[in-house]
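Here the complex is missing one protein chain, while the rest keep their positions.
Coming up: subunit A.
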(Lines give C-alpha, C1' and ligand atoms only; values in the text may rest on other atoms or scores of the structure.)
Protein backbone atom coordinates (compact mmCIF):
# COMPACT_ATOMS: atom_id res chain seq x y z
CA UNK A 1 0.00 0.00 0.00
CA UNK A 2 2.79 2.37 0.92
CA UNK A 3 4.50 1.84 -2.42
CA UNK A 4 1.25 2.57 -4.22
CA UNK A 5 0.81 5.91 -2.47
CA UNK A 6 4.41 6.86 -3.07
CA UNK A 7 3.96 6.18 -6.78
CA UNK A 8 0.84 8.31 -6.87
CA UNK A 9 2.78 11.13 -5.25
CA UNK A 10 5.28 10.93 -8.09
CA UNK A 11 8.20 9.52 -6.16
CA UNK A 12 10.98 8.29 -8.42
CA UNK A 13 12.18 5.55 -6.11
CA UNK A 14 8.71 4.06 -5.87
CA UNK A 15 8.37 4.00 -9.67
CA UNK A 16 11.83 2.45 -9.98
CA UNK A 17 11.11 -0.26 -7.42
CA UNK A 18 7.76 -1.12 -8.97
CA UNK A 19 9.34 -1.55 -12.39
CA UNK A 20 11.85 -3.98 -10.86
CA UNK A 21 9.04 -5.89 -9.21
CA UNK A 22 7.14 -6.12 -12.49
CA UNK A 23 10.31 -7.35 -14.22
CA UNK A 24 10.73 -10.02 -11.55
CA UNK A 25 7.11 -11.23 -11.84
CA UNK A 26 6.25 -10.01 -8.35
CA UNK A 27 2.49 -10.39 -7.98
CA UNK A 28 2.30 -7.33 -5.74
CA UNK A 29 3.29 -5.16 -8.70
CA UNK A 30 0.50 -6.69 -10.77
CA UNK A 31 -2.00 -6.11 -7.94
CA UNK A 32 -1.02 -2.46 -7.77
CA UNK A 33 -1.35 -2.10 -11.55
CA UNK A 34 -4.79 -3.69 -11.38
CA UNK A 35 -5.90 -1.08 -8.87
CA UNK A 36 -4.34 1.87 -10.66
CA UNK A 37 -4.94 0.90 -14.28
CA UNK A 38 -7.66 3.54 -14.62
CA UNK A 39 -5.04 6.20 -14.09
CA UNK A 40 -3.09 5.20 -17.21
CA UNK A 41 -3.66 6.31 -20.77
CA UNK A 42 -2.71 9.95 -20.30
CA UNK A 43 0.83 9.97 -21.66
CA UNK A 44 1.65 10.06 -25.35
CA UNK A 45 3.62 6.84 -25.83
CA UNK A 46 6.22 7.08 -28.57
CA UNK A 47 8.13 4.01 -29.73
CA UNK A 48 11.59 4.54 -31.18
CA UNK A 49 13.00 1.73 -33.25
CA UNK A 50 15.55 1.07 -35.95
CA UNK A 51 18.70 -0.91 -36.66
CA UNK A 52 21.64 -1.07 -34.19
CA UNK A 53 23.76 2.06 -34.31
CA UNK A 54 21.13 4.13 -36.14
CA UNK A 55 21.25 6.71 -33.36
CA UNK A 56 18.08 5.87 -31.44
CA UNK A 57 19.51 6.81 -28.04
CA UNK A 58 21.07 10.04 -29.24
CA UNK A 59 17.84 10.98 -30.99
CA UNK A 60 15.84 10.16 -27.86
CA UNK A 61 18.17 12.37 -25.82
CA UNK A 62 17.59 15.30 -28.19
CA UNK A 63 13.82 14.82 -28.40
CA UNK A 64 13.57 14.69 -24.61
CA UNK A 65 15.61 17.87 -24.28
CA UNK A 66 13.36 19.65 -26.79
CA UNK A 67 10.29 18.61 -24.77
CA UNK A 68 11.93 19.69 -21.53
CA UNK A 69 12.48 23.18 -22.95
CA UNK A 70 8.68 23.38 -23.22
CA UNK A 71 8.30 22.21 -19.65
CA UNK A 72 6.92 18.77 -20.54
CA UNK A 73 7.86 15.79 -18.36
CA UNK A 74 9.20 12.65 -19.96
CA UNK A 75 9.79 8.99 -19.14
CA UNK A 76 12.21 6.89 -21.15
CA UNK A 77 12.34 3.09 -21.26
CA UNK A 78 15.45 1.90 -23.05
CA UNK A 79 15.67 -1.78 -23.93
CA UNK A 80 18.91 -3.61 -24.71
CA UNK A 81 19.47 -7.32 -25.36
CA UNK A 82 20.04 -9.93 -22.64
CA UNK A 83 22.61 -12.66 -23.28
CA UNK A 84 20.88 -15.90 -24.26
CA UNK A 85 23.72 -17.81 -22.55
CA UNK A 86 24.34 -16.14 -19.19
CA UNK A 87 21.20 -14.03 -18.68
CA UNK A 88 23.48 -11.03 -18.20
CA UNK A 89 23.38 -7.84 -20.21
CA UNK A 90 25.04 -4.51 -20.78
CA UNK A 91 22.44 -1.78 -20.87
CA UNK A 92 24.24 1.13 -22.47
CA UNK A 93 21.60 3.54 -23.68
CA UNK A 94 22.16 5.93 -20.77
CA UNK A 95 25.61 6.76 -22.13
CA UNK A 96 23.90 9.03 -24.67
CA UNK A 97 21.51 10.53 -22.13
CA UNK A 98 23.75 11.37 -19.19
CA UNK A 99 22.77 15.00 -18.96
CA UNK A 100 19.17 13.96 -18.41
CA UNK A 101 20.00 11.90 -15.31
CA UNK A 102 19.77 14.84 -12.92
CA UNK A 103 16.71 16.44 -14.53
CA UNK A 104 13.81 16.08 -12.06
CA UNK A 105 11.34 16.08 -14.99
CA UNK A 106 12.88 13.03 -16.63
CA UNK A 107 12.85 9.37 -15.60
CA UNK A 108 15.04 6.93 -17.53
CA UNK A 109 14.95 3.20 -17.05
CA UNK A 110 17.08 0.60 -18.83
CA UNK A 111 15.66 -2.89 -19.32
CA UNK A 112 17.18 -6.14 -20.57
CA UNK A 113 15.06 -8.20 -22.95
CA UNK A 114 15.40 -11.22 -20.59
CA UNK A 115 14.74 -13.75 -23.31
CA UNK A 116 11.83 -11.98 -24.93
CA UNK A 117 11.98 -11.56 -28.70
CA UNK A 118 10.32 -8.81 -30.67
CA UNK A 119 12.51 -5.90 -29.60
CA UNK A 120 11.11 -5.29 -26.11
CA UNK A 121 11.07 -7.12 -22.79
CA UNK A 122 8.06 -8.86 -21.30
CA UNK A 123 7.75 -6.23 -18.59
CA UNK A 124 7.95 -3.20 -20.91
CA UNK A 125 4.19 -2.81 -21.06
CA UNK A 126 4.03 -2.80 -17.25
CA UNK A 127 6.85 -0.25 -17.06
CA UNK A 128 4.93 2.03 -19.45
CA UNK A 129 1.89 1.85 -17.16
CA UNK A 130 3.97 2.58 -14.09
CA UNK A 131 5.51 5.69 -15.68
CA UNK A 132 2.07 6.77 -16.86
CA UNK A 133 0.74 6.57 -13.29
CA UNK A 134 3.91 8.19 -11.95
CA UNK A 135 2.80 11.04 -14.18
CA UNK A 136 4.75 12.05 -17.27
CA UNK A 137 3.46 13.80 -20.40
CA UNK A 138 5.46 11.66 -22.82
CA UNK A 139 6.89 8.14 -22.63
CA UNK A 140 9.58 7.10 -25.07
CA UNK A 141 10.23 3.40 -25.52
CA UNK A 142 13.51 2.69 -27.22
CA UNK A 143 13.73 -0.84 -28.61
CA UNK A 144 16.81 -2.97 -29.01
CA UNK A 145 18.50 -2.51 -32.36
CA UNK A 146 16.12 -4.32 -34.69
CA UNK A 147 16.50 -6.27 -37.91
CA UNK A 148 13.47 -6.83 -40.07
CA UNK A 149 10.65 -8.32 -38.09
CA UNK A 150 10.63 -6.92 -34.55
CA UNK A 151 7.28 -5.18 -34.60
CA UNK A 152 6.25 -5.41 -30.92
CA UNK A 153 6.88 -1.72 -30.46
CA UNK A 154 3.92 -0.76 -32.64
CA UNK A 155 1.68 -2.71 -30.25
CA UNK A 156 2.91 -0.75 -27.27
CA UNK A 157 3.05 2.77 -28.65
CA UNK A 158 0.66 5.42 -29.94
CA UNK A 159 3.26 6.66 -32.41
CA UNK A 160 6.10 4.60 -33.83
CA UNK A 161 9.20 6.48 -34.93
CA UNK A 162 11.38 4.50 -37.31
CA UNK A 163 14.99 5.64 -37.31
CA UNK A 164 16.90 4.81 -40.48
CA UNK A 165 20.40 5.65 -41.65
CA UNK A 166 21.92 5.85 -45.11
CA UNK A 167 23.81 2.95 -46.57
CA UNK A 168 22.02 -0.11 -45.23
CA UNK A 169 20.61 -1.53 -48.43
CA UNK A 170 18.75 -0.83 -51.61
CA UNK A 171 15.09 -0.07 -52.24
CA UNK A 172 14.14 -3.74 -52.04
CA UNK A 173 14.85 -3.58 -48.31
CA UNK A 174 12.37 -0.73 -48.10
CA UNK A 175 9.49 -2.66 -49.68
CA UNK A 176 9.90 -5.87 -47.67
CA UNK A 177 7.27 -6.71 -45.11
CA UNK A 178 8.02 -6.18 -41.45
CA UNK A 179 9.41 -3.22 -39.58
CA UNK A 180 9.20 -0.82 -42.51
CA UNK A 181 5.43 -1.15 -42.32
CA UNK A 182 5.05 0.00 -38.72
CA UNK A 183 6.59 3.47 -38.93
CA UNK A 184 4.18 6.34 -38.33
CA UNK A 185 7.03 8.80 -38.65
CA UNK A 186 10.39 8.17 -40.31
CA UNK A 187 13.67 9.80 -39.39
CA UNK A 188 16.72 9.49 -41.62
CA UNK A 189 19.51 10.12 -39.14
CA UNK A 190 23.14 10.96 -39.94
CA UNK A 191 21.72 12.97 -42.84
CA UNK A 192 25.10 14.60 -43.47
CA UNK A 193 26.37 11.28 -44.81
CA UNK A 194 26.44 10.17 -48.43
CA UNK A 195 23.25 8.54 -49.58
CA UNK A 196 20.92 10.21 -47.04
CA UNK A 197 18.86 11.81 -49.77
CA UNK A 198 18.57 8.52 -51.61
CA UNK A 199 17.51 6.67 -48.45
CA UNK A 200 14.82 9.29 -47.82
CA UNK A 201 13.61 9.02 -51.42
CA UNK A 202 13.43 5.23 -51.23
CA UNK A 203 11.33 5.44 -48.09
CA UNK A 204 9.05 7.99 -49.77
CA UNK A 205 8.65 5.71 -52.78
CA UNK A 206 7.72 2.81 -50.52
CA UNK A 207 5.17 5.04 -48.78
CA UNK A 208 3.67 6.04 -52.13
CA UNK A 209 2.11 2.58 -52.27
CA UNK A 210 0.42 2.89 -48.89
CA UNK A 211 -3.30 3.25 -48.99
CA UNK A 212 -3.91 4.59 -45.50
CA UNK A 213 -5.04 8.12 -44.80
CA UNK A 214 -1.97 8.90 -42.73
CA UNK A 215 1.06 9.50 -44.87
CA UNK A 216 4.12 9.00 -42.62
CA UNK A 217 6.42 12.00 -42.91
CA UNK A 218 10.12 11.38 -43.60
CA UNK A 219 12.40 13.78 -41.74
CA UNK A 220 16.13 14.07 -42.27
CA UNK A 221 17.96 14.69 -38.98
CA UNK A 222 21.49 14.92 -37.63
CA UNK A 223 20.90 13.95 -34.01
CA UNK A 224 24.40 14.72 -32.71
CA UNK A 225 24.16 18.27 -34.08
CA UNK A 226 20.57 18.69 -32.90
CA UNK A 227 19.41 19.32 -36.49
CA UNK A 228 15.87 18.52 -37.59
CA UNK A 229 14.78 17.68 -34.03
CA UNK A 230 12.04 20.31 -33.66
CA UNK A 231 10.61 19.32 -37.05
CA UNK A 232 10.63 15.67 -36.03
CA UNK A 233 8.86 16.48 -32.78
CA UNK A 234 6.21 18.36 -34.76
CA UNK A 235 5.62 15.28 -36.92
CA UNK A 236 5.23 13.10 -33.82
CA UNK A 237 2.62 15.49 -32.41
CA UNK A 238 0.83 15.85 -35.73
CA UNK A 239 0.48 12.08 -35.78
CA UNK A 240 -1.09 12.11 -32.31
CA UNK A 241 -3.49 14.86 -33.35
CA UNK A 242 -4.40 12.84 -36.42
CA UNK A 243 -5.15 9.80 -34.23
CA UNK A 244 -7.32 11.89 -31.96
CA UNK A 245 -9.15 13.78 -34.71
CA UNK A 246 -10.01 10.66 -36.69
CA UNK A 247 -10.98 8.54 -33.68
CA UNK A 248 -8.15 6.17 -34.48
CA UNK A 249 -6.48 6.56 -31.11
CA UNK A 250 -9.24 4.58 -29.43
CA UNK A 251 -9.14 2.00 -32.22
CA UNK A 252 -5.39 1.60 -32.01
CA UNK A 253 -5.44 1.29 -28.25
CA UNK A 254 -8.22 -1.29 -28.48
CA UNK A 255 -6.18 -3.38 -30.91
CA UNK A 256 -3.12 -3.07 -28.70
CA UNK A 257 -5.12 -4.07 -25.63
CA UNK A 258 -6.39 -7.14 -27.43
CA UNK A 259 -2.85 -8.22 -28.24
CA UNK A 260 -1.81 -7.54 -24.65
CA UNK A 261 -4.60 -9.71 -23.26
CA UNK A 262 -3.71 -12.57 -25.60
CA UNK A 263 -0.02 -12.23 -24.70
CA UNK A 264 -0.86 -12.40 -21.01
CA UNK A 265 -2.99 -15.49 -21.53
CA UNK A 266 -0.10 -17.14 -23.36
CA UNK A 267 2.36 -16.23 -20.63
CA UNK A 268 0.12 -17.47 -17.86
CA UNK A 269 -0.67 -20.68 -19.73
CA UNK A 270 3.01 -21.37 -20.29
CA UNK A 271 3.73 -20.90 -16.61
CA UNK A 272 0.84 -23.15 -15.67
CA UNK A 273 1.80 -25.92 -18.05
CA UNK A 274 5.48 -25.94 -17.22
CA UNK A 275 4.85 -25.71 -13.49
CA UNK A 276 2.55 -28.69 -13.43
CA UNK A 277 4.85 -30.95 -15.38
CA UNK A 278 7.80 -30.53 -13.00
CA UNK A 279 9.05 -27.94 -15.40
CA UNK A 280 12.29 -28.12 -17.31
CA UNK A 281 13.23 -31.64 -16.30
CA UNK A 282 10.56 -33.24 -18.43
CA UNK A 283 11.19 -30.87 -21.31
CA UNK A 284 14.93 -31.56 -21.20
CA UNK A 285 14.28 -35.27 -21.16
CA UNK A 286 11.98 -35.01 -24.16
CA UNK A 287 14.40 -32.74 -26.01
CA UNK A 288 17.07 -35.42 -25.79
CA UNK A 289 14.69 -38.01 -27.18
CA UNK A 290 13.65 -35.68 -30.00
CA UNK A 291 17.26 -34.92 -30.92
CA UNK A 292 18.01 -38.66 -31.01
CA UNK A 293 14.98 -39.14 -33.26
CA UNK A 294 13.41 -41.49 -30.70
CA UNK A 295 10.43 -39.17 -30.50
CA UNK A 296 9.11 -36.38 -32.69
CA UNK A 297 8.61 -32.82 -31.42
CA UNK A 298 4.86 -32.88 -32.11
CA UNK A 299 4.22 -35.87 -29.85
CA UNK A 300 6.60 -34.44 -27.26
CA UNK A 301 4.57 -31.24 -27.07
CA UNK A 302 1.33 -33.22 -26.89
CA UNK A 303 2.63 -35.37 -24.04
CA UNK A 304 3.33 -32.22 -22.00
CA UNK A 305 -0.11 -30.84 -22.77
CA UNK A 306 -1.77 -34.15 -21.85
CA UNK A 307 -0.53 -33.72 -18.30
CA UNK A 308 -2.80 -30.75 -17.68
CA UNK A 309 -5.90 -32.11 -19.31
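By definition in this document, contacts are C-beta pairs under 8 Å (C-beta built on N, C-alpha and C of every residue); 3 or more make two chains touch, one makes a residue touch a chain; residues count from 1.
Note that contacts and distances are computed from a predicted model.
> The complex lacks one chain in this depiction; which UniProt name from "Alpha/beta fold hydrolase", "Carbohydrate ABC transporter membrane protein 2 (CUT1 family)", "Methylmalonyl-CoA mutase C-terminal domain/subunit" or "Purine hydroxylase delta subunit apoprotein" does that chain carry?
"Methylmalonyl-CoA mutase C-terminal domain/subunit"
> Just to verify: which one of A:4, A:26 or A:137 makes contact with the chain not shown?
Residue touching the chain left out of view: A:26.
> Which residue from A:109, A:190 or A:220 sits in contact with the chain not drawn here?
Result: among the candidates, A:109 touches the missing chain.
> Could you tell which one of A:9, A:42 or A:83 touches the chain left off the display?
Of the candidates A:9, A:42 or A:83, A:83 is in touch with the missing chain.
> Which listed residue, A:12, A:35 or A:244, touches the chain dropped from view?
For the chain that is not drawn, the touching residue is A:12.
> Quickly run down the residues of subunit A that touch the omitted chain.
Per the touch rule, subunit A residues meeting the hidden chain are 12-13, 16-17, 19-20, 23-26, 82-83, 86-92, 94-95, 98, 101-102, 107-110, 112, 114.
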